[in-house]
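Below you'll find the structure, written out as C-alpha cells, and then a few comments.
With one protein chain withheld, the remaining protein chains of the complex are depicted in position.
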C-alpha cells in the first residue's frame, strides 16, 4: 500500500460515551476522531492548531466524508493514519484511515477539505510557512 | 408535589447518538439536556441566553449534579421541568426534573449552579433586569 | 427548486454544547442532526426506527458526507429537509439540506448511505413494507 508521506498516527481508546445502542462507535464520532488526528498531525510537526489560529489562519471544514467498513466497539484501541492529499491555492485536504489496534484491519476511511481563511473569515492563499510545516516530516 | 413557579417545560426526543452500548441515554447527555432546558426557560421569558451574553452577563456553570433514577431510551420523548431554586448575590441555581412522556414517571433530577460574571470573567451582582426577567411568569 | 417528494422537515435549536471555540455548530454535530432528521422522516410515516429494528431490520450507515456552506450559531433555529434519493437492492440513501430559520439560506447539504441488514448483520433486500412506508407521503 502506498501512502504519501508525511503521515501521522494517532491511537485512540473508544469510550462508552462514544458508542450507541448498537454497541458500536457512533458514526458522528469518527469526525471527532478525524479532528484529533489532524491536530496530532500539526502537533507532530512542532506547532499546535491553536498557534496556527493565533497567527491569523483558520482552517474551517468545507466538506467531510466518511466510509464505514467495520465497526469499532467500546474499549477498542484504534489507530488513525492522517496525511494531506491535496493542496489548493486557498484550501487543503486531509485523508484518514482508521485501523484496528494491530493495524491489520481497516475500519473506516475518510477525508476533510478545509478552506484557508483569515481572522475575519476571508479566503486567503495558504501561507508558505504553513505549507512548509505541513509537508515536513515529523521530527519524532 | 410543590414546585416553585415560575417553571418551564421542554420536550426532547432521544436520538441514537445520545445513547450508549447499554441502550440508554448516556449519563453526560443529561447535562446537555439541562442546558437546553435553561435556554428554553430564558427564551420562554422573551429573551435568549445569547442576548444575555450580548448585554455583558455570562452565567458559567460552577457546579452540576444529576441523580439518575430510571433510564431513557432511543426514541423516547422526555419532558424536562426547569425552575430557579436559589438566588445568591452573584449566583443562581437551576433545578431540573426529567420525566417520561406522560410526566408520570420521574427519570432524573439535577441542578446547576451558575456564577454571574462580566465579559472579562469577574463576578458581578446579578443585574436587576435579569432577576426580574428570570422570576417573571412565562407570557405563553 | 425541485426536491423529490416525499420529504420531511425537522426544526432544531442549536444548543451551547453543540458549538465549538469558533462559536459555530461543530462539524460532527451535523451528522447527529441528520440522524434526528431521518428518525423524524420515519416517524412522520407512522413508525419509529426503534420499531423498524424490532422487526429485524437495521439500517447501519455505510457512508456519510456533509458540505458546509454557512455556519449555524448558538440559539439559531435551523430547518432540516430530509428525503430518500436512491434505492439499491439492499441499501438506501438519504439526502439532507439544512436551512436557516426562514428556509431562505442554505447552510449545509449532506447524504448518508445505509445498508439494509438483518439482526445478525447480514445484508438483506429492502423489505417491501419498508420501501412502501418510506416512499409514502407523510399523513400529517
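Here the chain labels run A, B and C in written order, and each chain numbers its own residues starting at 1.
Here, a residue touches a chain if its C-beta (ideal position, glycine included) is under 8 Å from a C-beta of that chain, and two chains touch if they have at least 3 such contacts.
Treat the numbers as computed from the prediction; the structure is a model and nothing was measured.
Undergrad: Among A:15, A:85, A:118 or A:135, single out the residue that touches the unshown chain.
TA: Spelled out, the listed residue whose C-beta touches the missing chain is A:15.
Undergrad: For chain A, which positions touch the chain that isn't shown here?
TA: Residues touching the hidden chain, for chain A, are 13, 15-17, 31-32, 35-36, 39, 48-50, 73-75.
Undergrad: Which chain B residues would touch the chain omitted from the figure, given the whole complex?
TA: Given the touch definition above, chain B has residues 22, 27-29, 31-32, 35, 58, 60-68, 71, 112 touching the missing chain.
Undergrad: Since one chain has been left out of the picture, which residues of chain C touch it in the full complex?
TA: 16-17, 19-23, 26, 28, 73-74
To be clear about the criterion, only the chains that are shown with their structure count from here on.
Undergrad: Rounded to a whole Å, what is the gap between the Cα centroids of chain A and chain C?
TA: Roughly 25 Å, centre to centre.
Undergrad: Suppose each chain is reduced to the average of its Cα coordinates; what separation in Å results between chain B and chain C?
TA: One centre to the other, that is 27 Å.
Undergrad: Among the residues of chain B, which ones contact at least 2 other chains?
TA: Expected reply: 16-17, 73-74.
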